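Questions regarding the structure given below will be posed in turn.
One chain of protein is taken out of this complex; the other chains stay put.
This part shows chain A:
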Amino acid sequence: MPKRSSLDAVIVGAGVVGAACAYYATRAGLRVAVIDRGSVAGGTTGAGEGNLLVSDKEAGPELDLALLSAGLWRELAAALPHEIEYEDKGGLVVAPDEASLEALRSFAKGQRAAGVTAVEAGAGDLRELEPHLAPGLAGGFHYPQDAQVQPAQAAARLLAASAAEGALVHLGEEVTGLVVERGTVRGVRTRTRELLAPAVVNAAGTWGGRIAELAGTTLPVLPRRGFVLVTEPLPRVVRHKVYAADYIADVASGSAALQSSAVVEGTPSGPVLIGATRERVGFDRSLSVAALRRLASQAAALFPVLADVRVLRTYHGFRPYLPDHLPAIGPDPRVPGLLHACGHEGAGIGLAPATGVLIAAALSGAEPPLDPAPFKPDRPFGREPGPQGQQP
(Lines give C-alpha, C1' and ligand atoms only; values in the text may rest on other atoms or scores of the structure.)
Protein backbone atom coordinates (compact mmCIF):
# COMPACT_ATOMS: atom_id res chain seq x y z
CA MET A 1 0.00 0.00 0.00
CA PRO A 2 1.34 3.41 -0.92
CA LYS A 3 -0.41 5.03 2.05
CA ARG A 4 2.75 5.82 3.98
CA SER A 5 3.92 8.34 1.46
CA SER A 6 0.61 9.74 0.34
CA LEU A 7 -1.19 10.71 3.55
CA ASP A 8 -0.24 13.60 5.82
CA ALA A 9 -2.80 12.84 8.52
CA VAL A 10 -5.59 10.47 9.49
CA ILE A 11 -8.52 12.15 11.21
CA VAL A 12 -10.55 9.88 13.46
CA GLY A 13 -14.17 11.04 13.61
CA ALA A 14 -16.60 12.32 10.97
CA GLY A 15 -18.49 14.69 13.22
CA VAL A 16 -18.42 18.39 12.60
CA VAL A 17 -15.01 18.79 14.29
CA GLY A 18 -13.36 16.03 12.24
CA ALA A 19 -14.99 17.39 9.09
CA ALA A 20 -13.72 20.92 9.83
CA CYS A 21 -10.20 19.58 10.50
CA ALA A 22 -10.32 17.80 7.13
CA TYR A 23 -11.63 20.93 5.40
CA TYR A 24 -8.94 23.29 6.65
CA ALA A 25 -6.13 20.74 6.39
CA THR A 26 -7.08 20.04 2.78
CA ARG A 27 -7.15 23.76 2.04
CA ALA A 28 -3.68 24.00 3.58
CA GLY A 29 -2.52 21.55 0.92
CA LEU A 30 -2.41 18.49 3.13
CA ARG A 31 -3.63 15.07 2.13
CA VAL A 32 -5.86 13.60 4.81
CA ALA A 33 -8.14 10.62 5.37
CA VAL A 34 -11.20 10.80 7.62
CA ILE A 35 -12.30 7.58 9.25
CA ASP A 36 -15.39 6.90 11.34
CA ARG A 37 -17.04 3.72 12.56
CA GLY A 38 -20.48 5.08 11.58
CA SER A 39 -22.03 7.75 9.41
CA VAL A 40 -21.13 11.38 9.05
CA ALA A 41 -22.52 13.27 12.08
CA GLY A 42 -23.31 9.96 13.76
CA GLY A 43 -22.47 11.05 17.31
CA THR A 44 -22.98 14.30 19.17
CA THR A 45 -23.06 16.40 15.97
CA GLY A 46 -26.26 14.72 14.85
CA ALA A 47 -27.88 15.31 18.23
CA GLY A 48 -26.99 18.98 18.42
CA GLU A 49 -29.13 22.02 17.74
CA GLY A 50 -26.48 23.81 15.69
CA ASN A 51 -25.80 26.63 18.12
CA LEU A 52 -23.05 29.02 17.10
CA LEU A 53 -22.94 31.05 20.30
CA VAL A 54 -20.70 33.73 21.66
CA SER A 55 -23.32 34.96 24.13
CA ASP A 56 -22.95 32.11 26.63
CA LYS A 57 -19.17 32.28 26.94
CA GLU A 58 -17.40 34.43 29.46
CA ALA A 59 -14.33 36.36 28.42
CA GLY A 60 -11.42 33.96 28.10
CA PRO A 61 -9.86 31.42 25.73
CA GLU A 62 -13.15 29.69 24.77
CA LEU A 63 -14.73 33.01 23.85
CA ASP A 64 -11.69 33.87 21.72
CA LEU A 65 -12.12 30.54 19.95
CA ALA A 66 -15.85 31.19 19.50
CA LEU A 67 -15.24 34.65 18.04
CA LEU A 68 -12.68 33.28 15.58
CA SER A 69 -15.20 30.58 14.66
CA ALA A 70 -18.05 33.04 14.23
CA GLY A 71 -16.07 34.78 11.49
CA LEU A 72 -15.11 31.48 9.88
CA TRP A 73 -18.74 30.31 9.86
CA ARG A 74 -19.72 33.47 7.99
CA GLU A 75 -17.12 32.60 5.34
CA LEU A 76 -18.27 29.00 5.25
CA ALA A 77 -21.87 30.11 4.78
CA ALA A 78 -20.78 31.68 1.51
CA ALA A 79 -18.54 28.80 0.45
CA LEU A 80 -20.74 25.79 1.30
CA PRO A 81 -24.15 24.86 -0.16
CA HIS A 82 -27.16 26.65 1.36
CA GLU A 83 -28.37 23.35 2.81
CA ILE A 84 -26.23 24.03 5.88
CA GLU A 85 -29.00 26.54 6.75
CA TYR A 86 -26.66 29.14 8.21
CA GLU A 87 -28.74 31.83 9.84
CA ASP A 88 -27.24 34.82 11.67
CA LYS A 89 -30.38 35.25 13.72
CA GLY A 90 -28.70 36.57 16.85
CA GLY A 91 -29.20 35.57 20.46
CA LEU A 92 -31.35 37.12 23.14
CA VAL A 93 -30.53 36.44 26.77
CA VAL A 94 -33.31 37.50 29.11
CA ALA A 95 -33.22 38.24 32.81
CA PRO A 96 -36.29 37.52 34.89
CA ASP A 97 -35.39 40.07 37.56
CA GLU A 98 -33.16 43.05 38.27
CA ALA A 99 -30.52 40.94 40.07
CA SER A 100 -29.91 38.62 37.12
CA LEU A 101 -29.97 41.59 34.77
CA GLU A 102 -27.20 43.15 36.82
CA ALA A 103 -25.23 39.88 36.61
CA LEU A 104 -25.75 39.89 32.84
CA ARG A 105 -24.43 43.43 32.64
CA SER A 106 -21.12 42.58 34.25
CA PHE A 107 -20.88 39.38 32.17
CA ALA A 108 -21.46 41.39 28.98
CA LYS A 109 -18.89 43.97 30.00
CA GLY A 110 -16.14 41.36 29.96
CA GLN A 111 -17.41 39.96 26.65
CA ARG A 112 -17.41 43.40 25.03
CA ALA A 113 -13.77 43.87 25.97
CA ALA A 114 -13.04 40.63 24.12
CA GLY A 115 -14.81 41.82 20.98
CA VAL A 116 -18.39 40.66 21.44
CA THR A 117 -21.27 42.88 20.41
CA ALA A 118 -23.76 42.85 23.29
CA VAL A 119 -26.63 45.34 23.27
CA GLU A 120 -28.70 45.82 26.39
CA ALA A 121 -32.44 45.55 25.78
CA GLY A 122 -34.91 47.08 28.16
CA ALA A 123 -38.21 45.47 29.00
CA GLY A 124 -39.86 47.35 26.14
CA ASP A 125 -37.14 46.40 23.63
CA LEU A 126 -37.65 42.74 24.47
CA ARG A 127 -41.21 42.79 23.17
CA GLU A 128 -40.01 44.37 19.97
CA LEU A 129 -37.28 41.78 19.49
CA GLU A 130 -39.54 38.87 20.49
CA PRO A 131 -43.24 39.77 20.46
CA HIS A 132 -44.33 36.50 22.09
CA LEU A 133 -42.03 36.74 25.12
CA ALA A 134 -43.72 36.55 28.51
CA PRO A 135 -44.48 39.89 30.08
CA GLY A 136 -42.71 40.97 33.26
CA LEU A 137 -39.09 40.22 32.33
CA ALA A 138 -36.60 42.75 33.67
CA GLY A 139 -34.61 43.03 30.45
CA GLY A 140 -31.84 41.30 28.60
CA PHE A 141 -29.00 41.44 26.11
CA HIS A 142 -29.09 41.07 22.35
CA TYR A 143 -26.08 39.29 20.80
CA PRO A 144 -26.18 39.78 17.01
CA GLN A 145 -23.15 37.50 16.49
CA ASP A 146 -24.99 34.40 17.66
CA ALA A 147 -25.97 32.23 14.71
CA GLN A 148 -27.19 28.77 13.76
CA VAL A 149 -26.49 26.00 11.27
CA GLN A 150 -28.09 22.63 10.61
CA PRO A 151 -25.33 20.56 12.21
CA ALA A 152 -25.57 17.29 10.28
CA GLN A 153 -25.68 19.17 6.98
CA ALA A 154 -22.79 21.37 8.07
CA ALA A 155 -20.62 18.33 8.86
CA ALA A 156 -21.66 16.51 5.68
CA ARG A 157 -20.99 19.50 3.44
CA LEU A 158 -17.61 20.25 5.07
CA LEU A 159 -16.67 16.62 4.50
CA ALA A 160 -17.97 16.57 0.92
CA ALA A 161 -16.05 19.77 0.14
CA SER A 162 -12.89 18.17 1.56
CA ALA A 163 -13.46 15.02 -0.46
CA ALA A 164 -13.89 17.10 -3.61
CA GLU A 165 -10.41 18.51 -2.93
CA GLY A 166 -8.87 15.08 -2.47
CA ALA A 167 -9.54 14.08 1.14
CA LEU A 168 -10.31 10.38 1.55
CA VAL A 169 -13.42 9.46 3.53
CA HIS A 170 -13.80 6.01 5.08
CA LEU A 171 -17.14 5.64 6.83
CA GLY A 172 -18.42 2.53 8.57
CA GLU A 173 -14.88 1.49 9.45
CA GLU A 174 -13.90 1.39 13.10
CA VAL A 175 -10.45 2.26 14.36
CA THR A 176 -9.44 -0.72 16.48
CA GLY A 177 -5.90 0.37 17.27
CA LEU A 178 -3.20 2.90 16.56
CA VAL A 179 0.03 2.03 14.84
CA VAL A 180 2.73 3.10 17.29
CA GLU A 181 6.43 2.72 16.51
CA ARG A 182 8.95 3.51 19.26
CA GLY A 183 6.44 5.68 21.09
CA THR A 184 5.42 7.61 17.99
CA VAL A 185 1.99 7.35 16.35
CA ARG A 186 2.27 6.28 12.70
CA GLY A 187 -1.32 5.66 11.74
CA VAL A 188 -4.47 3.77 12.60
CA ARG A 189 -5.51 0.16 12.38
CA THR A 190 -8.96 -1.13 11.46
CA ARG A 191 -10.25 -4.71 11.23
CA THR A 192 -9.09 -4.99 7.65
CA ARG A 193 -6.13 -2.66 7.17
CA GLU A 194 -3.74 0.00 8.38
CA LEU A 195 -3.87 3.63 7.31
CA LEU A 196 -0.42 5.09 7.79
CA ALA A 197 0.36 8.78 8.23
CA PRO A 198 2.80 10.85 10.28
CA ALA A 199 -0.10 12.34 12.25
CA VAL A 200 -3.38 11.06 13.71
CA VAL A 201 -6.02 13.57 14.80
CA ASN A 202 -8.37 12.42 17.55
CA ALA A 203 -11.70 14.03 16.65
CA ALA A 204 -13.75 11.24 18.18
CA GLY A 205 -15.85 13.54 20.35
CA THR A 206 -17.41 11.78 23.29
CA TRP A 207 -15.33 8.72 22.47
CA GLY A 208 -12.08 10.73 22.36
CA GLY A 209 -10.89 9.19 25.62
CA ARG A 210 -10.86 5.78 23.99
CA ILE A 211 -8.69 6.91 21.08
CA ALA A 212 -6.26 8.46 23.59
CA GLU A 213 -6.21 5.12 25.39
CA LEU A 214 -5.42 3.29 22.14
CA ALA A 215 -2.44 5.63 21.80
CA GLY A 216 -1.31 4.73 25.29
CA THR A 217 -2.22 7.98 26.95
CA THR A 218 -5.25 9.51 28.65
CA LEU A 219 -7.73 12.27 27.96
CA PRO A 220 -10.58 12.49 30.49
CA VAL A 221 -13.44 13.14 28.04
CA LEU A 222 -16.77 12.39 29.71
CA PRO A 223 -20.35 12.33 28.38
CA ARG A 224 -22.82 14.96 29.52
CA ARG A 225 -26.36 14.11 28.49
CA GLY A 226 -28.72 16.65 27.05
CA PHE A 227 -32.34 16.47 25.89
CA VAL A 228 -33.96 18.53 23.18
CA LEU A 229 -37.71 18.91 22.57
CA VAL A 230 -39.04 19.45 19.05
CA THR A 231 -42.51 20.89 18.56
CA GLU A 232 -44.93 20.58 15.69
CA PRO A 233 -44.16 23.03 12.85
CA LEU A 234 -45.24 26.57 13.72
CA PRO A 235 -45.23 29.91 11.98
CA ARG A 236 -42.31 32.10 13.08
CA VAL A 237 -43.12 32.68 16.77
CA VAL A 238 -39.49 32.75 17.96
CA ARG A 239 -37.02 34.89 16.02
CA HIS A 240 -33.76 34.63 17.97
CA LYS A 241 -32.03 32.07 20.11
CA VAL A 242 -33.70 32.96 23.37
CA TYR A 243 -32.68 31.72 26.75
CA ALA A 244 -32.79 32.66 30.39
CA ALA A 245 -29.81 34.09 32.19
CA ASP A 246 -29.15 31.05 34.36
CA TYR A 247 -28.00 29.13 31.28
CA ILE A 248 -24.67 30.93 31.44
CA ALA A 249 -24.17 29.76 34.99
CA ASP A 250 -24.96 26.20 33.90
CA VAL A 251 -22.32 26.07 31.20
CA ALA A 252 -19.58 27.01 33.63
CA SER A 253 -20.93 24.75 36.35
CA GLY A 254 -19.20 21.64 37.56
CA SER A 255 -22.22 20.11 39.29
CA ALA A 256 -23.41 16.66 38.28
CA ALA A 257 -27.02 17.35 39.18
CA LEU A 258 -29.51 18.15 36.46
CA GLN A 259 -29.41 21.77 35.40
CA SER A 260 -31.30 23.28 32.60
CA SER A 261 -32.53 26.47 31.20
CA ALA A 262 -34.44 26.27 28.02
CA VAL A 263 -32.86 27.67 24.87
CA VAL A 264 -35.82 28.30 22.61
CA GLU A 265 -35.57 28.91 18.89
CA GLY A 266 -37.44 28.54 15.66
CA THR A 267 -36.06 26.63 12.67
CA PRO A 268 -36.42 27.32 8.94
CA SER A 269 -38.57 24.19 8.57
CA GLY A 270 -41.04 25.27 11.25
CA PRO A 271 -40.55 23.27 14.43
CA VAL A 272 -39.39 25.09 17.55
CA LEU A 273 -36.40 23.51 19.28
CA ILE A 274 -36.21 23.61 23.05
CA GLY A 275 -32.90 22.63 24.61
CA ALA A 276 -30.91 21.79 26.46
CA THR A 277 -30.45 20.00 29.72
CA ARG A 278 -27.04 19.11 31.04
CA GLU A 279 -26.66 15.99 33.17
CA ARG A 280 -23.74 13.79 33.91
CA VAL A 281 -25.24 10.32 33.89
CA GLY A 282 -22.79 8.45 31.69
CA PHE A 283 -24.17 6.95 28.48
CA ASP A 284 -27.68 6.49 29.85
CA ARG A 285 -30.12 6.42 26.92
CA SER A 286 -33.35 6.21 28.90
CA LEU A 287 -35.90 8.99 28.86
CA SER A 288 -35.64 11.50 31.67
CA VAL A 289 -39.13 12.75 32.44
CA ALA A 290 -37.64 15.30 34.86
CA ALA A 291 -35.54 16.75 32.05
CA LEU A 292 -38.57 17.02 29.78
CA ARG A 293 -40.56 18.72 32.54
CA ARG A 294 -37.90 21.36 33.12
CA LEU A 295 -37.41 22.10 29.43
CA ALA A 296 -41.15 22.36 28.88
CA SER A 297 -41.89 24.51 31.91
CA GLN A 298 -39.03 26.90 31.17
CA ALA A 299 -40.00 27.20 27.52
CA ALA A 300 -43.60 27.94 28.51
CA ALA A 301 -42.37 30.46 31.06
CA LEU A 302 -40.41 32.30 28.35
CA PHE A 303 -43.06 31.92 25.63
CA PRO A 304 -46.52 31.27 27.11
CA VAL A 305 -47.90 30.62 23.62
CA LEU A 306 -45.85 27.40 23.48
CA ALA A 307 -47.84 25.78 26.32
CA ASP A 308 -50.54 24.78 23.87
CA VAL A 309 -48.39 23.44 21.06
CA ARG A 310 -47.57 19.77 20.77
CA VAL A 311 -44.15 18.27 21.24
CA LEU A 312 -43.60 15.85 18.34
CA ARG A 313 -40.40 14.28 19.52
CA THR A 314 -37.51 14.48 21.88
CA TYR A 315 -33.96 13.34 21.42
CA HIS A 316 -30.81 13.33 23.43
CA GLY A 317 -27.11 13.42 22.86
CA PHE A 318 -23.92 13.14 24.85
CA ARG A 319 -21.76 16.20 24.95
CA PRO A 320 -18.08 15.41 25.25
CA TYR A 321 -16.66 17.46 28.09
CA LEU A 322 -13.33 17.81 29.83
CA PRO A 323 -13.20 18.63 33.54
CA ASP A 324 -12.22 22.28 32.99
CA HIS A 325 -14.87 22.71 30.25
CA LEU A 326 -12.32 23.64 27.59
CA PRO A 327 -11.62 21.46 24.53
CA ALA A 328 -8.31 19.71 23.89
CA ILE A 329 -6.83 21.02 20.64
CA GLY A 330 -3.38 20.39 19.25
CA PRO A 331 -0.42 18.00 19.46
CA ASP A 332 -0.13 15.76 22.51
CA PRO A 333 3.46 16.21 23.77
CA ARG A 334 3.25 12.84 25.53
CA VAL A 335 2.73 10.90 22.27
CA PRO A 336 4.46 12.31 19.17
CA GLY A 337 2.25 12.06 16.10
CA LEU A 338 -1.02 12.26 18.07
CA LEU A 339 -3.15 15.40 17.97
CA HIS A 340 -6.45 15.98 19.75
CA ALA A 341 -9.50 17.91 18.60
CA CYS A 342 -12.20 16.91 21.04
CA GLY A 343 -13.93 17.73 24.31
CA HIS A 344 -15.95 20.68 22.99
CA GLU A 345 -18.91 19.88 25.23
CA GLY A 346 -22.04 21.61 23.89
CA ALA A 347 -20.14 24.03 21.68
CA GLY A 348 -18.61 21.67 19.11
CA ILE A 349 -20.62 22.98 16.17
CA GLY A 350 -19.73 26.56 16.99
CA LEU A 351 -16.06 25.89 17.73
CA ALA A 352 -15.41 23.46 14.86
CA PRO A 353 -13.98 25.85 12.25
CA ALA A 354 -11.50 27.47 14.66
CA THR A 355 -10.50 24.00 15.85
CA GLY A 356 -9.96 22.93 12.24
CA VAL A 357 -7.82 25.99 11.56
CA LEU A 358 -5.69 25.34 14.68
CA ILE A 359 -5.22 21.67 13.74
CA ALA A 360 -4.34 22.54 10.14
CA ALA A 361 -1.77 25.05 11.43
CA ALA A 362 -0.30 22.45 13.79
CA LEU A 363 -0.09 19.89 10.96
CA SER A 364 1.45 22.25 8.42
CA GLY A 365 3.65 24.22 10.81
CA ALA A 366 1.85 27.47 10.02
CA GLU A 367 1.35 30.31 12.51
CA PRO A 368 -1.89 29.69 14.45
CA PRO A 369 -4.42 32.56 14.39
CA LEU A 370 -4.66 32.49 18.18
CA ASP A 371 -2.66 31.11 21.07
CA PRO A 372 -3.50 27.42 21.42
CA ALA A 373 -1.85 27.07 24.82
CA PRO A 374 -5.09 27.05 26.90
CA PHE A 375 -6.25 23.98 24.94
CA LYS A 376 -3.10 21.91 25.43
CA PRO A 377 -4.20 18.26 25.75
CA ASP A 378 -1.67 17.50 28.52
CA ARG A 379 -2.75 20.33 30.80
CA PRO A 380 -3.51 19.22 34.35
CA PHE A 381 -7.13 18.15 34.79
CA GLY A 382 -8.36 18.07 38.37
CA ARG A 383 -10.30 14.94 39.28
CA GLU A 384 -13.97 15.46 39.69
CA PRO A 385 -16.68 13.14 40.88
CA GLY A 386 -19.46 11.87 38.63
CA PRO A 387 -20.42 8.68 36.87
CA GLN A 388 -18.11 7.74 34.04
CA GLY A 389 -20.60 5.69 32.09
CA GLN A 390 -19.88 2.69 29.96
CA GLN A 391 -18.68 3.61 26.51
CA PRO A 392 -21.08 1.97 24.08
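Operating definition for what follows: a residue touches a chain if its C-beta (ideal position, glycine included) is under 8 Å from a C-beta of that chain, and two chains touch if they have at least 3 such contacts; residues count from 1.
The working rule: contacts and distances are computed from a predicted model.
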Assign the chain not included in the display its UniProt protein name, restricting the answer to "Oxidase", "Dipeptide transport system permease protein", "ATP-binding cassette domain-containing protein" or "Heme exporter protein C". "Oxidase"
Consider the whole complex, including the chain that is not shown, and state which of A:Leu133, A:Leu229, A:Val263 or A:Ala361 touches that chain. A:Leu229
Contact with the hidden chain (one of A:Gly13, A:Gly46 or A:Pro96): A:Gly46
Which is it among A:Ile11, A:Leu137, A:Leu219 or A:Ala300 that touches the chain not included here? A:Ala300
Option touching the unshown chain, where A:Ala77, A:Ala114, A:Val237 or A:Leu292 are the choices: A:Leu292
For chain A, enumerate the residues touching the unshown chain of the complex. 14, 38-42, 46, 152-153, 156-157, 159-160, 169, 171-172, 229, 231-232, 269, 271, 285-293, 295-297, 299-300, 306-316
